[in-house]
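If you scroll down you'll find the structure; I have some questions about it.
Just one protein chain is left out here, and the rest sit where they should.
And now, chain A:
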């Protein structure tokens, strides 16, 4: 399929639409370059016709080579199994563009990120507070993702202003960044009237490590090890997404055996995290027995990972064009035997949870995220499916999952129970998929793919356990990375938590939070 269907779709909304260029470098990507004047309207048209939230919106500093900045917006067309990448140039003399956030909220955080990292102003965005670079430690005017950024220049420090709810009897409860549990850092500012929460503002950035800057100038083989350490509980999804982008640039197609092995590891990662969260939800209502049971299941999956790959968190496996682990017959039987046992244990866990009335009472109707809210915020992945948004990359993009007749699960209620149910169904589906993949996996085929350094850009995408993990990668002629934009599903979904907790009481906040279980480090980069 070429881009003509998408272009004619845009024309139904914008009669006199004209693209500067339309190119299709890969079968699953359409790049449309437009004039800055029509960028905003084209984005809004794509948002409506596909329909898709902004999956990525990011800038590139091309001032050295071409004397300009570039901004890319990425949308997904699930029905057509296509990614649409919209591009515009920004002059370096006056770096600004028309804000999309007022018409399309899912662009909001991306715009704030572009502003703090590149100093390109989204004109008209009402909230330009910084996300990662805290005013208390990082002076204004330092834009770390600009190519000419060397070292932080000393300047005036400021203070972050939280949104304020005022009125009689309203008080604020600040929590974090150091929390009571063994968990990442973030600051939560609750405004409550009596018991119910009437506003929650979350401040992030505490685990900001400058990951995207670190990628720049690295070779692909070095950088893949960094991608495994962006979010520790999604190491495999991140390295796979990165590897896929690099493979597209180098023109490598992986062997079917590699694809199935990757599928197995991706599902194992999903399983240990889903088991962990099912237990975590129980723990956060004080139901510790199933929580302990779930942690045994998680441990047995981690131990299985170690047996199969040598790494409990599936690190050091992916490389461009291949995986470093191979399966002989004995590993296959270990896998099949262990999955059988794990599945039995998990069934038991589900029975324990379902048969406890007081547990059900706590999770049912707690932390509701409405479908409309979820769509407007651009919520993706598991949390989106629990609110009735049927998106899952495994379902809509061709590959081994289509072959294995993957079944997608959605729920309508959008509460903690719905998110728990999606996890339970997905865990069971993952068991089935792993068995199916192991059975379908063809025998040894040795294809040595040695990637040659190549110039280009491509999008890697993987449905991790939280949702789509996206890597947009650009390399120069010697194969070194020029820009790597990472979007973890946590970036889209954290803001949904602020809406889901409204009307709930603070003691239910840990429960709502755990039902999303988002990554601090994946968000903060």
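FYI, a residue touches a chain if its C-beta (ideal position, glycine included) is under 8 Å from a C-beta of that chain, and two chains touch if they have at least 3 such contacts; residues count from 1.
In this section, contacts and distances are computed from a predicted model.
Any idea which of "Multisubunit potassium/proton antiporter PhaE subunit", "Iron ABC transporter substrate-binding protein", "Cytochrome bc1 complex cytochrome b subunit" or "Hydrogenase" UniProt assigns to the chain that's been left out?
Matching "Multisubunit potassium/proton antiporter PhaE subunit", "Iron ABC transporter substrate-binding protein", "Cytochrome bc1 complex cytochrome b subunit" or "Hydrogenase" to the record, the invisible chain is "Hydrogenase".
For the chain that's not shown, point to the residue among A:96, A:259 or A:352 touching it.
A:352
Would you indicate which residue among A:36, A:185 or A:453 is in contact with the undisplayed chain?
Candidates A:36, A:185 or A:453; residue touching the omitted chain: A:185.
With the full complex in mind, choose from A:17, A:190, A:226 or A:346 the residue touching the hidden chain.
Hidden-chain contact among the options goes to A:226.
Touch as defined at the start, partner being the missing chain; which of A:86, A:271, A:302 or A:335 qualifies?
In the complete complex, the chain left out is touched by residue A:302.
What is the set of chain A residues that contact the non-displayed chain in the whole complex?
So the residues of chain A touching the missing chain come out as 132-134, 136-138, 144, 149, 151-152, 177-178, 180-185, 205-211, 213-214, 225-226, 229-233, 235, 276, 289, 292, 295-296, 298-299, 302, 312-313, 315, 348, 351-352, 355-357, 519-521, 524.
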